[in-house]
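My questions all concern the structure below.
Missing here: one protein chain of the complex. Every other protein chain is in place.
The letters A and B name the chains in turn, as written, and every chain counts its residues from 1.
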Amino acid sequence: MLGSIYAIVGVALTLSIGVLKFLNFSIPGLFMIGGMTTWVLIRHGAPWPIAALSALAVGAAASLVVERFTWRWMRTAQEFVPLVSSMAFLILFENLAVAFWGSELQSVPQLFGTSDWRIANLVISIPQLVGLLCSVAMIWGLSAFLTRTRLGRGLRTIAEDSNTALLLGVDVNRIVPLVFVISGLFAALAGVLFALNYRQVHPFMGEALGLKGISAMVVGGMGNIWGAIVGGLIIGLAEAFSIRYFGADFVDISVYGLLLLILIVRPTGLFGDARTGARA
Amino acid sequence: MTGPDPILIFDAVSKHFGGLAVIEDLSFSVRRGSCTGLIGPNGAGKTTVFNLITGVYPIDTGRILLDGVDIARIPSRRRIHHGVARNFQNIRLMPHLSALENILIGQHCRNSGFLGVLQPVNLIPGNRWREEARAALAEAGLAQIENATVGSLPYGLQKRIELLRALMAQPRLLLLDEPAAGLNPAETDALREDITAICRDRGITLLVVEHDMHFVDALCSEVVVLNFGRKIAEGSPDRVREDALVREAYLGTAAAEQTHA
Partner (left out) sequence: MSGYLEGVLVLLAINIVYAYAAFLPIAAGQLNLGIAGFAVIGGYFSAFVSNQLAVSPLLAIPLGGAVAGLVGLAVAVPVLRTRGIYLALATFALGEMVRAGILNLEVVGGAAGYPVTAFIRLPTIALFTLGVVGLVWLLFSTRFGIAITAVHDDERVADLMGLNVRAFQVAAFTMGSAIAGIGGGLYAHHFSYIEAQYFSISLSISIVLYVLFGGTQSVLGPLLGATVFTLLPELLRGSAQWRYVIFAAILIVVMVVRPQGLVTGTQIRRLLGLRSEFDRKEQAT
């Protein structure tokens, strides 16, 4: 299950890399915003669907703010500048959350009772199932959007070559915010799923998860959406395996070792094709 | 056709980009000490010829001989050590360096060992390499922009710095890609005189790409004409001008120039 959350964060990251060639470090922050907003609203008595939807909206809005201050200004600046600004946003979001809600681990109330389904020997919890279905639906939607609609094709043109896109009359300034909104939505969705399933949130929850999301993205090949999903599952599996066979202490060594190995041996990832950029 | 004492020989060179044949079975030679023009309509492959000589792209087939050495087999970084330097059609100076430092980059190939790299050019005012570069700038009348960051300089000055940078490598063969583009007639004339004098004094062979036919006429003793990556004519500027294929290739673009010249 954690693997699928990595996958969704990976999708958010990969979209930004694929289309904008921008490693958006604020995405772990948006993940945290998604989770924390869900918790805050539920704590104040909001029903969980409302809380979840509002969290998505807040995540998308925050992502637009990031766009204003990173991409909008810095397309022409030095290469690392957007990256650095997005890191600054991560720090900003995390510490704002600490300032308002403290840095403790907060628990989200149990919402669904003991709602496990038992089919033969398989135990499936309903929130997990719903979460999984939701994410599959959203990813299908994204992929259809990229291949079927005019806007989506424009987006992919930018991914290929933003100058050509300008020549072809693609309105880059209108589309780029869209990319940020979509990746904000996905990051927040991952946060909501995390909050509802693991019922624990805290201001720095994005860091570890964001790092795993980055790994998922790289393993799958940057810019490749389905690759990020498979990558997320692989990272989840690698974690489970190393816990099983080497003990919990070795999880990070094996995950980051895998990441490093792939970056050295096959930097385009398992399914990536550096030339095509974003592919649905 | 190989003239006497060639410094550069293009021998049946081809280059494709994907499905596009940009240079096809191209053979020509450049006589030592000559000033040879490489002309042709837009997209003919002139810049690509320079890119193949300097190793920006590998060639598909053929040989490129510089004084008998097949430089096509040498890594691009080493080619300048064999005495070939160039400028770029779109100026490519290092924008964060000063004019003087850009010139110092031009010296690198003569000074690239470990000790060379550690030359304290910006520490000791009297450093030999630094003084050499300053003298070159001063000689070109650019002493006053020595410390200007090149990114902020006007186009014409940047072009001159780029030419100086190439000259600092002390090449045997100098490749100039549209050196007169963007200059006014007076500047063009001054440039032509400069280039002629420099090449004569230092024994540099020049291969120059230029669209300005007056410039080519006045500067070059020989001309090679490309069209669609193939050689369509070569010889003296006058001979080439009379060539039917050349007229056809230029029709509509430089036809007016052809008739009034």
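As a working rule, contacts are C-beta pairs under 8 Å (C-beta built on N, C-alpha and C of every residue); 3 or more make two chains touch, one makes a residue touch a chain.
Bear in mind the structure is a predicted one, so any value in this text is a computation, not a measurement.
Considering the full assembly, B:His108 is the residue among B:Arg32, B:Arg63 or B:His108 that touches the omitted chain.
Remark: the omitted chain is touched by one listed residue; of B:His16, B:Arg73 or B:His96 this is B:His96. If you put the hidden chain back, the residue from B:Lys15, B:Arg86 or B:Arg160 that touches it is B:Arg86.
For subunit B, the residues in touch with the chain missing from this view are 54-56, 76-81, 86, 88, 92, 94-99, 101, 104-106, 108-109, 111-112, 116-123, 129, 144-149, 152-153, 157, 165, 169. Touching the omitted chain from subunit A are residues 17, 21, 23, 25, 69-70, 73-74, 77-81, 83-85, 87-89, 91-92, 94-96, 98-99, 103, 207, 211, 214-215, 218, 222, 249-253, 256-257, 259-260, 263-264, 267.
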